[in-house]
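Left out: one protein chain. Kept in place: all the others.
Entry: chain A
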Amino acid sequence: MLLQKTSNIIQLGLKELRSLYQDPAMLLLILYSFTVGIYASAHSIPETPYRATLAVIDEDQSTASNRIIDAFQMPYFLKPEHIGLDEMDHGLDSGLYTFTLNIPPKFQQDLLAGRTPSIQLNVDATQVSQAFTGAGYIQQIINTQTSEFIARYRNIESSSIEAVVRMEYNPNLISAWFGAVNEVINQITMLSIILTGAAVIREREHGTIEHLLVMPLTPVEIMLAKVWSMGLIVLVAAIFSLFLVVHIWLNVPLYGSITLFIFGTTLLLFTTTSMGIFLGTVARSMPQLGLLIILLLIPLQILSGGKTPRESMPELIQHIMLIAPTTHFVILGQSILFRGAGISTVWPQLVALAGIGSLFFFSALSRLRKSLQ
């Protein structure tokens, strides 16, 4: 009996794979999303600040002011633009510059006289990602330049404590590393939910589900078949992408146990494919399913901790997002691939994934049972 069930699940799963094979456009899209999509996404996340736009109103035109302005260099800042005071507001308004720096007249004179001249720094705070770090950088540059400038004229006390900041795991803070892995996680989620959800709806829209139901098959078998086949496709694509695109093409070093990561991915896929089936039973037609998927994917992509740090989200959102498997997987992925963490570190995430997966699996199953009756 068990043997027969297994054989049913395998056969039905093979059927799903064959269906996918018949849709070359879909295969092409999958290929795109796991190669070019990841590459483009990884390479587009800027280091912060990176190529920030800065305009300078230099009312002093002195050695000191020039020294400061020349210190803003690529890749952190695009070459500062010299503008007049009247152009400043317009430039900020239309988003031409994120930062403007206003160096007042007699700046150098005041500086040398120790009168602490004031430099105005305007920041476009709608550019939230650059506003903080950029402003910090600019302040630091100004301070360094002025002290170096002044050092030529008189002695000043150097810092009495030295802070040595070391970046662990990604010493140069290359964004592409994190961006690439995060995008792989996004594609895994997106593809697996779409594939299984659509597979359920398609059976219904084409009437084939009726055919399955008169055969000696149970809903569990129908569901498991979709879970394994669609999960396998995505798993293969993800592993392929992780090695060829992320590791080799993008040159991201992968620490930690790949086997453990693959095991985690499998658990994630178990959850997301179950979610897909769940959505497939909730939606009554493909158009509805499409909407549901988009509505689910946006928060999954933005709030799982992959785009902005989880800690800084409001507590309520943090709690809600604990239901999302991707939240746990982002932590797991980061821990294993970047910090080289082992099972003793990531077991809570594995347990969480398995728990959420079972929750979705069984609710999807019970919905599937009901919708089939």
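One rule holds in what follows: a contact is a pair of C-beta atoms (placed from the backbone, for glycine too) under 8 Å apart; a residue touches a chain by one contact, two chains touch by 3 or more; residues count from 1.
Simple rule for what comes next: contacts and distances are computed from a predicted model.
For the chain of the complex excluded from view, the name given in UniProt is "Ribosome-dependent ATPase" [choices: "Thiol-disulfide isomerase or thioredoxin", "Ribosome-dependent ATPase", "Carbohydrate ABC transporter substrate-binding protein" or "2-oxoglutarate oxidoreductase"]. Here one chain is not drawn; of A:62, A:281 or A:334, the residue touching it is A:334.
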